[in-house]
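Below you'll find the structure, written out as structure tokens, and then a few comments.
Only one protein chain is missing; all other protein chains are in place.
By letter and in written order, the chains are A, B and C; residue numbering begins at 1 in each of them.
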Amino acid sequence: MHDLTPLTALGSGAPQTDTIGPVTISENPDSALVSVAARLGQEAACARVLAAILGVPAPDVAQFVQGATLGAFWTAQHCWMVDGPDDPQAGLSARLKAELGDMASVTDQSVGWVRFDLQGDGLGVLFERLCNLDMARMPTGSARRSVIEHLGCFVLHRDGGYTVYGPRSSAQSLHHALVTAARSVF
Amino acid sequence: MRYSAFRLLKEALSGHKGWTPAWRNPAPKPHYDIVIVGGGGHGLATAYYLARKFRQHNIAVIEKGWIGGGNVGRNTTIIRSNYLLDGNEPFYEFSLKLWEGLEQDLNYNAMVSQRGILNLIHTDAQRDAFTRRGNGMILHGADAELLSAEQVRREYPFLNFDNARFPIKGGLAQRRGGTVRHDAVAWGYARGADTHGVDIIQNCEVTGFRIENGACLGVETSRGFIGAGKVGVAVAGNSSRIMAHAGMRLPIESHVLQAFVSEGLKPVLPGVITFGAGHFYCSQSDKGGLVFGGDIDGYNSYAQRGNLPVIEDVAEGGMALFPGLGRVRLLRMWGGIMDMSMDGSPIIDRTHIQGLYFNGGWCYGGFKATPASGWCFAHLLATDAPHPTAAAYRFDRFRKGRMIDEKGMGAQPNLH
Amino acid sequence: MNRLSTGGQIDRAKTFRFTFDGVPYDGHPGDTLASALLANGVRLMGRSFKYHRPRGVLTAGSEEPNALVQLRNGGRQEPNTRATTAELFNGLTAVSQNAWPSLKFDALAINDRLSNFLTAGFYYKTFMWPAAFWEKLYEPIIRRAAGLGSITTEPDPDSYDKGFLHCDLLIIGAGPAGLAAALTAGRAGARVILADEDFRMGGRLNAETHALGEQSGADWAAAIVAELASMPNIRLLTRTTILGAFDHGIYGAVERVADHLPEPAPGKPRQILWRIYSKAAVLCAGAIERPIAFANNDRPGIMMAGALRTYVNRWAVTPAQTVAVFTNNDDGHRTARDLLARGLDVAAIIDTRADAPACDGAQVMAGAQVIDSAGRLGLKSVTVRQADGREHQLKLGALGMSGGWNPNVALSSHQRGRPQWNDEIAAFLPGADLPQGMQVAGAAAGRFSTQAALASGADAAMQVLSDMGKTGHAPDLPMAEDGKTRITPFWHVGGTKARAWLDFQNDVTVKDVTLAHQEGFRSVEHLKRYTTLGMATDQGKTANMGGLAVMAELTGQSIAQTGTTMFRPPYTPVAMGALAGRSVGRDFRPFRLTPSHKWAVEQGATFVEVGMWLRAQWFPQPGESDWRQSVDREVRATRSSVGVCDVTTLGKIDVQGRDAAAFLNRIYCNGFAKLAVGRVRYGLMLREDGIAMDDGTAARLADDHFVVTTTTANAVAVFRHMEFARQCLWPDMDVQLISTTEAWAQFAVAGPNSRALLQKIVDPEFDLSNDGFPFMACGEITVCGGCPARLFRISFSGELAFEIAVPTRYGDALIRRLMAAGHEFGVTPYGTEALGVMRIEKGHAAGNELNGQTTALNLGMGRMVSDKKDSIGAVLSRREGLQDEKGLRLVGFMPRNPQDRVIAGAHLLETGAELRAANDLGYVTSACYSPTLNSYIAIGFLKAGDARLGDVLRAASPLTGHDTEVTVVSPHFIDPEGERLRA
């Protein structure tokens, strides 16, 4: 095991949590995120294998599914992001690469994105001030890409809360936007 | 009728009974030596210079609606000659010189106000590019001045110097730049052309060209056929629609550019400023409104109106540059249709059809170009040779690879 | 006091103190500034734009042209605020504007005396001589006189939010029609947003006395609003103006959440801009009353009849005890009746109609006209000409004018719609071409009676429900007045030489319209622009119709033929702050921070904005007083030992798939099909027009996997371009693209000791020797005991150099490790300036050279454009204008005196040539001081430059005062043979 010490996207050793009114905004630095893009002609096969890995069918358009350990969301036609705890042995991307073989292009995106988990009541009202997603039409299991303060983000409605994935280099600006909006609303 | 302070005084004392129409309202004649299609700034200026400077007679301007109803009546009124490329700079400098003598020439106060234009610099690369530009301007005989951040601050102390996302590092100033009362340009040229015998025919829509054996014989209109020795088309915004009647496809797309004006305020902004790190440029009109604009909406449109994202983008740029704008209210927004050309520069040229001439592709630059465009188009129509300052504005530059691409954006009109 | 002793929707139990022009007054919650001022007997509230005429309140709503004040002070100073919509709060301060030295004695009222000279468009006819006097003399005078209120130029201390709302149905206006629509749709379960600009919903119901069923209108409205508020599917937005109808059912709205408070609560916004995405909309915006033009109809105390009634009914205030009404329609009589009912003395109803109805308690003068008024700072009397021609004077303090009501069609016309004239109501109705999904109901649709408004609102909602496939039930609507309002159009009182106002704020009178007609400005747009009719802050809401009517009369055309000018957003003016939202100041755009940012901050680095990125520009050391010292040191240290630079900002795109190589072979103008795995190649990308688009490297990590780098500036555009090629041009290539810019922290390690340094951190199983990992090698390795990494042997500096990338979260640790491990070599971090110096020394093109105007040939890379394959841009790059043998070529320049500065942006001329464009030979693109050569150096584009090596030229920058003799040299100042980078 190497001895480099990781920094979270917000730039410190430990993740940050903010509680504003009824809402908690937590940086989640431990989740792995891997992109899976089916190769041409392998779309169905790739979806099948992905389903086997997840234990649930691969998510359809704008959907998020949660398997036993891993979740996945749709990002584009025949493309998904798989998220969840990193594989303790090989790393999640290596494992997916091994299982998908040349059915898909597999790219580790774990550190390309900052993940914020939002929990609490009134998140719909909070997101009204952040992005143009129609939260009333975003039931649990929805996943959409949207724009929050000029940043392209994924917004996932999980069981019990929301996840926002945003570009890692702008983690501080995204965090600022989330917190400012929460202070404005609550 | 000559306009003057004396005349105004006399009329005021005699109940304003003596004022006559600024232009006649003639019926179209069956044939003209030269027909200009389009009663906007460029068409009217062309007719004026044809009659006054090139001593042509028997000229008509044909307008489908009311004169000055296109982009000359819906722009941000800025004049400048701070161009980068050799193909452009002499032309726009010629135009600026014509602006400088325009009112006396036309006997019409168009409120040419040389209050200066300042393009702000936010990066070293921008400074390098503006230095190249400013030096080019000077080489072409125009005026240019490179300001440091401190100099900019002295002139515009209320800009965002202390809390900016993209700090102001200086600016390229052109003191002779400024603004002109836009409607008055159309009216002044119309009145001048009319005085020199040009027939201005409003509410007359061109529906086709009569072309026989490769030669244009005149125009079909909603008021019948009008024969012409030469036809000059100056209908920027609608160039593709009109030239399609002649079977031509152009290196042009039509896009909507929105512009905005605030409620009237006491003087706050001395000159024209252009944000270099966002889409925002602004000046204050003589009536006190802040007149500002940004980028085009970005999609093909003939609708003369735009959408919210661009409005918000412009407001963000404005607030980023000028944090005191927050409580200034936006009064009105409107849209003009831009002939966005494939290299961001205009075309003043003959077509492959004998007797049919074209002027268009002005992108955002049309208003400031009005006098020179009229002059150069008149020159082409009268002499069949391009004016030296407009020699690069040819159709064939795209085929030959001689684009005049100020922004370096290539063949994508919405990026110019 | 002009407050009536009873009634009104105000809270008399509470008192608010406020000041106007420094004078303290009292008002109540529920008051507007205008109602509170009237209650205190203040009729004079402002001055007009041009003639500085004394003005009082004309209306009771957002259409107000006259009563504009400057509200608040300091950074919150807010010019041109309508007293009629400014909600009173405790401590409100307002001052009058456009008056000096005081509202009562305004020096520029001299303009009023000179009005005969200041007719429409007078300025077009004079001020032309001498030309130079315009900017120096005339214009400053005009500018000072013009404008209305002023801003402080202090930053606005308040914040603004933006938000997004979605609904099935947006209802604009909460008067009877809007409430009925909301009730109908709300009860059926539709998602409804009901927005009203007022702080109290109900619209005219709050201003009228007639009953709805058993209740007063205001009570009925309050009850309905309470029911609506209890429905979870309904969102009520009070104090919210729908500013515009945009494409496909998107509406802009501004909610004024804190304008009625002394200041917003901490962290809370002053206003919110909502973007409302609606499937359908019902416009229930009511109607706006129009004045009648007569001589001196602009005095304080003369107001719209409906407004007079509103002040009495809603706010229990009247401007005077003795009033009169001047009308051409039955609604004027309603005003008179309401005033009488509140005990006011109605001196007369002057009705222009010969068949005017009678009125209990007031004298009706049928067929009469008001022909003049008197009272300098407030109305004292009017002169009436009766039907028989007799004139007589009425002493009174207020006059209500009613020229009829205009349906408020503005939002219905924000797209293509043109309103249509209707003779019966003598007004324009919404046209057929409404914005997608919009219906119009209530008075906005010409349904003026309360009963008709209620019904039409419910009907519109039923239609929406049916379009949605929902069944609704029309609610039981209360019985309400259903009177017909007869009108005989009457626009202006003729036969006068005095001025009769059409546009109160901009001082446009009937005479101005007449003059415009005389001079040929007859189309409505010419009329507007020549006279400025309707161009004031109220956009002519009360003015335009009268102007059109007068013009129609003059031309002999009907009003329908005359048409209207365009209605444009915003419906009422909108604060810029609201449109900008949170994107202001430092938050204008998000920051992108590099993985070493935290470390660089600790080092005291100076940062520079590069696109959205903040990058370390240089790292000052103690004792360095000038940036050049730092940069020179960083360059020397790198070239003599080893330097490290964070290059994460370069775009990185992983290109994967069976056809990845073939794909890149078409994207780049040079060949990529045969690049071996484990190797990197420089690639030049052209746009389809043959101009250089971007450059970078492509590293082949596997047969089916490349990592492409782009310049920092073009990362997004290149990705988009590659997606276009992949999806649109060659849809059956097996290629997948993903941006990995953010995923990898990448550092350049450059200098003769770079290998030695890296060997200390790269895990030992990886061979970094020149044979094992030669120039342009690449590979996936591990560092520091197993951390996955990518290593590229590429060099921007021209030195032996590597770029090493680790997952971003380890970037901070890696830079610290590199610095620690490099201590023995004196490792030096360098910033973008040193990077720039070294790339100029090496002659590499960057943004200044790849400016979108240059070709491969210009850049000295003409031979890279392969003619053996079809790649993007190759064909058009061969056009004659782009293949000029004497065209621009990238070359280097050395000043003859090494300490003479060469300026980027200088133009190149022959020595001795005159400074004219005709002598222009090219320009300098990039310049710097080279600490390696102890000389200023530069690169740039020179005509036929490749044939001019050794020539001496002028690099002239008159703009900056530099003029330097330079020798043309190869752009590769350092190690032209590339021995160092292959070492």
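Rule of thumb we're sticking to: a residue touches a chain if its C-beta (ideal position, glycine included) is under 8 Å from a C-beta of that chain, and two chains touch if they have at least 3 such contacts.
To be clear about the criterion, contacts and distances are computed from a predicted model.
Taken from the listed names "Branched-chain amino acid ABC transporter substrate-binding protein", "NADH-quinone oxidoreductase subunit C", "SoxAX cytochrome complex subunit A" or "Sarcosine oxidase subunit delta", the protein name that UniProt assigns to the chain not shown is "Sarcosine oxidase subunit delta". Contacts of the undisplayed chain with the visible chains, over the whole complex, involve A, B, C.
Between the chain not shown and the residues A:76, A:90 or A:136, the one that touches is A:76. Within the full complex, the residue among C:875, C:913 or C:952 touching the omitted chain is C:875. Here one chain is not drawn; of B:135, B:160 or B:307, the residue touching it is B:307.
In the complete complex, the hidden chain is touched by one of C:277, C:627, C:682 or C:766, namely C:277. By the touch criterion stated above, the residues of chain B touching the omitted chain are 238, 240-241, 244, 249-254, 298-303, 307, 309, 342, 398-399, 411-414. Contacts to the hidden chain, counted on chain A, fall at residues 61-62, 75-77, 79, 132, 144-147, 152. Listed here are the chain C residues that touch the chain not shown: 246-250, 277, 415-416, 436, 659, 662, 688-689, 716, 720, 723-724, 727-733, 869-871, 874-876, 878-879.
The rule we apply is simple: only the chains that are shown with their structure count from here on.
Chain centres here are Cα averages; for chain A and chain C they lie 32 Å apart. Mean C-alpha positions place chain A and chain B at a centre distance of 49 Å. For chain C in complex with chain A, the residues that touch the partner chain are 159, 161-166, 191, 267-269, 272, 275, 277, 582-583, 587, 589-595, 597-598, 612-613, 648, 654, 656-658, 704-705, 732-734, 736, 738-743, 782-787, 806-814, 817. Taken in their complex, chain A has these residues touching chain C: 1-9, 11, 29, 35, 37, 39-41, 79, 102, 105, 107-113, 128-129, 131-134, 136-137, 149-151, 167-174, 176-177, 180-181, 183-184. Residue ranges of chain C in contact with chain B, taken from their complex: 49, 75-80, 116-117, 119, 122-129, 131, 134-135, 139, 142-144, 146-156, 158, 160, 162, 244, 246-247, 250, 252, 273, 275, 414-416, 497, 511, 515, 518-521, 523, 525-526, 529-530, 532, 535-537, 539, 566, 568-570, 573-577, 579-581, 583-589, 608-610, 687-691, 693, 847-848, 851-853, 876, 879-883, 903-907, 915-917, 919-920, 923-926, 956-960.
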